[in-house]
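All protein chains but one are shown in place.
Each chain carries a letter (A, B and C) given by its place in the written order, and its residues are counted from 1.
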Amino acid sequence: MKSLINRLTEQFKVSLEKQTKSDLCFIRVNKDDAEQLIRHCRDHESYTHLSFLTAIDRIEDNKFTLTYLLHNYQSHQSLGVHVELDRENPVMHSLHRLWGQMATYQRELKEIYGIEFPGSPRLNDEFFLEGWDQIPPMRKEFSTVEFCEERFPIREGRQSTDAKQTMKVEIYPGRGE
Amino acid sequence: MKNEDNTFANNGLLPEEMDLFCNARPVPYEPYSIEVVEKFFNWMRANSLWIMAFGTGCGAIELNPLMTSRFDANRYGIQVRPTPRQSSVFVIGGYSSVKTLKRIIRSYEQMQGPKFVLALGICTINGGMYWDSYNTIKRLDHYIPVDVYITGCMPRPEALLSGFFELKRKIKAGECDGANRYVKNLDWYKDNQKRVIKKWDMPDYNW
Amino acid sequence: MPSISQQPHKFDPPLEPDLTSGKYVKIWHGPQHPGITGNMSLELTICGDEVAHCKTHVGYLHRGFEKLMERRTFIQNFPVVCRIAVPEPAFNEYLYAAAIEEIAEIEVPELAQWLRVLNLELMRLASYLMWLGGSSGSFGMTTVYQWTVTHRDYILDLFEEMTGARIYHMYITPGGVRAKLPEGFKGRVLKVMQGVEKLLYEVEKVVFNNHVFKLRSQGLGIISKDMIDEYGIVGPNQRACGFERDLRKDQPYLVYDQLDFEVVTETESDAYTRAWVRYQEMHQSVSMIRQVLDKMPEGGSFHADLPNVLHWNVPAGETYVKAECTRGEYGYYMVTDGSEYLQRIHIRGPSYTHAVSVMEKLAVGINIADVAGLMVSLHTYPPEIER
Partner (left out) sequence: MPKMKLKDIISPFYVWQRSFEKPYTNNKPIDERPGAPSYRGFHVNDIEKCVGCGTCETICMNNAIDMVPVENLTAQVGDSGLRPRFDYGRCCWCALCVDICTTSSLRMSNEYAWVTDNPDDFRFTPGVDEKPWDDHPLGYRRDPDYSLLKLERPAMTMLSAEEGLNSFDEVVHGFTPEQAIVEASRCVECNICVATCPAHMNIPGYIKTIREQDFEQGLRLLYETNPFSSTCGRICTHRCEDDCVISHLGKPLAIRWLKRYITDQIPAEKYQQILQHKITENGKKVAIVGAGPGGLSAAYFLRLKGYQVSVYESAEKAGGMLRYGVPTYRLPDDALDKDIDYILSLGVSIHYQTTVGKEIDFQVLYDENDAVFFSTGLNVPSGLRIKGEDHPRVLSGLQVLCDVASQRDPGVGKKVAVIGGGNVAMDAARVCRRIGAEVTILYRRRIEDMPADPEEIEEAQAEKCKFVTQAIPGLIEKAKSLKQVVIQWGEAEMVADDNGGRPRPVLQEDKMHTDSYDCIISAIGQAGNYSFLPEDIKQQLVSQRGKFTVSNHQQTSNTKVFIGGDIANKTADAISAIADGQNAAIGIDEVLSLGMGTK
């Protein structure tokens, strides 16, 4: 994989992030170079298979990281391409003309993270959700528990007792602070 | 949601769709006045439980063994029908997402009476595994009436069969009034349904 | 970059037919439809009985696993993952465990690796039997469905004994497996395998030699060689197209490198061939299960030492692990940040592409009666699409 990274660094502004195992490594590229790089990997480096596209919400850095995972069937190696997006205004170029399934992934990310891919087909169609009226659910600031408490009633009659408090009251009332 | 003459407003429909759906309210089922006849009807109902083929959740996977040769539910008068119009039992296979709940409600309302609901698995009772999921409902009885619950995750075909036997017992005893409960408390059910289904683009009651 | 020519790009969605022309009818195939695999739906626009346009709708089973897993500890996630793909939970369990083991650098004892392979191969066989039933059913042979589901049930009995549950085994835990094999288990596996082989022999006669089946499935839903990589098609669907790609062979995990098997390939790439590839792989699974029982070590530890799972901080890391499930490459992409919770997990199910973009493309032009058959021949599980 070293030689691949070397070849890529010659042509593109990429940085190696980490190589987790011999057949998988992750590189980082800025969002304007991503399409060219990925196209290059697909057409000239035999990374012909797109395993998936997904996003990571790095709320502490105020960033979304997109991961394109490409696979080379000849060398059996995988290449993860990280692209960082601004969390406030996440927009990425649509790569739906590189792979047939890319549009679906982009549609999913639009729905669950709110990332825009201008030009991607059927981007604004509902995918998993229907009638969703909250912030995109996979964003870290969306609390699924709080949402459930507010929206979906649960069965009454559940109550748990705190052991520490019970023991304090029953075993050593008044002792200690 | 109601018009002045107590019919449904069907606000969720487009104007051109209005004519396609009935807006009358359903009426509860009145048992036959002669007790013996009603009992005979119940006996017949109990012995022809036709399940609607709608695998709403993971519970559907255990319906396959139940309906095939090993557990052979057909001998108890249980069989699967492809359409709501022919079915009398709706088996809710576990969790239902908001999107599926909408289809469940439509299918349930399309079923002809007498109709019964069998809730499978923990998710229908109190949310189960998905108690904190943003896309599944937690207690089914808020949205459609349930006649028999079967707990477990996943309930085995045998547990399902026990559920069907319990359902039969209840039907024969004339205790299965889920459908009537739905009709009588329709406004309450509709309120609950509309609280979670934000995209209500269907008739208020799907005849 | 907008293309200069007016010709739509091959990956752009086809134009929707004009419904007002009166030539087309739009019908919904599912979610409440006996011919659909699981809970999903196809929005078909048909002209006569030919499909002119197809849109897939998923999300009926969306539970937000990836979100739920971010707020559960590492051990609490292990019972959750098996629910992601209902008919085939074991692969989820394995991949989740494998991803953690890789990031936390946990060494899995040898016995556990063999038990995992046994579990996975039994799972593959059970899942294929289920598919075989569904497949024959959607081509009108519901009797075969009765047989295969019953035989699958015998495998579920084995699971029940081995793992304590029929469907959701929760057997493969991070670090190993949960229990040893019970006494006399191997004999019972062999007996079930015998039954399965006999069944497969009959299925060949009844299904694959059946003229009706041939008539309906040959030439149905042909996937061209180009489409394989363009659409990310994996598993038997790509092997039926002549690609010798199987993760068990190419990037062996667990102890697959110690098992003797050949990658099954065919070239026709239609519904019949895809079924035939799967059929052969069922034989292969039976043979592998026999090999595992043969070569498995008798004793030893079946579980690695974990830290206290209540306060388990898996070190920061990022990995993608994958395994060959019945439908192809199943993968878990895991990102951890050193805390007690996951930063992100993404589950890559093969059905994601098969049931959405591939289905939308292949359905166009076929007879509406064959839609169910096509769908089954792609072998899709909706719960793993929407998670």
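Just so we're on the same page, a residue touches a chain if its C-beta (ideal position, glycine included) is under 8 Å from a C-beta of that chain, and two chains touch if they have at least 3 such contacts.
None of the values given here were measured: they were computed from a predicted structure.
Visitor: Shown chains touched by the missing chain?
Guide: The chain that is not shown touches these displayed chains: A, B, C.
Visitor: Which one, A:9, A:124 or A:166, makes contact with the chain that was left out?
Guide: From the options A:9, A:124 or A:166, the contact with the absent chain belongs to A:166.
Visitor: Could you tell which one of B:25, B:39 or B:70 touches the chain left off the display?
Guide: The missing chain is touched by B:70.
Visitor: Which candidate, B:150, B:186 or B:202, sits in contact with the chain we can't see?
Guide: Selected residue, touching the omitted chain: B:150.
Visitor: Across the whole complex, list the residues on subunit B that are touched by the chain not included here.
Guide: Touch set of subunit B with respect to the missing chain: 69-72, 119, 122, 125-129, 131, 139, 141, 146-153, 155-159, 161-163, 165-166, 170, 175.
Visitor: In the full complex, which bits of subunit A touch the chain not displayed? Write them out.
Guide: 155, 157-164, 166-177
Visitor: If you put the missing chain back, which residues of subunit C would it touch?
Guide: Residues in contact with the chain left out: 72-73, 75-80, 150, 157, 160-161, 164-165, 168, 170, 178-180, 182, 202, 205-206, 209-211, 214-215, 218, 301-303, 306-311.
As a convention for this text, only the chains that are shown with their structure count from here on.
Visitor: Computing the C-alpha centre of each chain, which chain sits at the greatest distance from subunit C?
Guide: Between subunit C and the rest, the longest centre separation is with B.
Visitor: So which one's got more C-beta contacts, A-B or B-C?
Guide: Answer by contact count: B-C.
Visitor: What whole-number Å value describes the gap between the mean CA coordinates of subunit A and subunit B?
Guide: About 37 Å separates the centre of subunit A from that of subunit B.
Visitor: Determine the centre-to-centre distance between subunit B and subunit C, using the mean Cα coordinates as centres, and give it in whole Å.
Guide: 30
Visitor: Do you know which subunit C residues sit against two or more other chains?
Guide: 59, 62, 64, 67-68, 71 - these are the residues of subunit C that touch more than one other chain.
Visitor: For subunit B, write out the residues touching at least two other chains, lowest number first.
Guide: Answer for subunit B, listing residues that touch two or more other chains: 99, 132-136.
Visitor: Using the touch definition up top, name the residues of subunit C that touch subunit B in the complex.
Guide: Contact set of subunit C toward subunit B: 31-34, 38-39, 59-64, 67-68, 71, 80, 83, 86-87, 130, 133, 145-147, 149-150, 152-153, 156, 165-168, 383.
Visitor: Which of the residues in subunit B come into contact with subunit A in the complex?
Guide: 98-99, 102, 125-127, 131-139, 142, 195-200
Visitor: Touching residues of subunit C toward subunit A in the complex: what are they?
Guide: Touch list, subunit C to subunit A: 9-13, 58-59, 62, 64, 66-68, 70-71, 102, 227, 229-232, 234, 243, 245, 250-251, 317-320, 322, 329, 331, 333, 335, 343-344, 346, 348, 352-353, 356-358, 361, 386.
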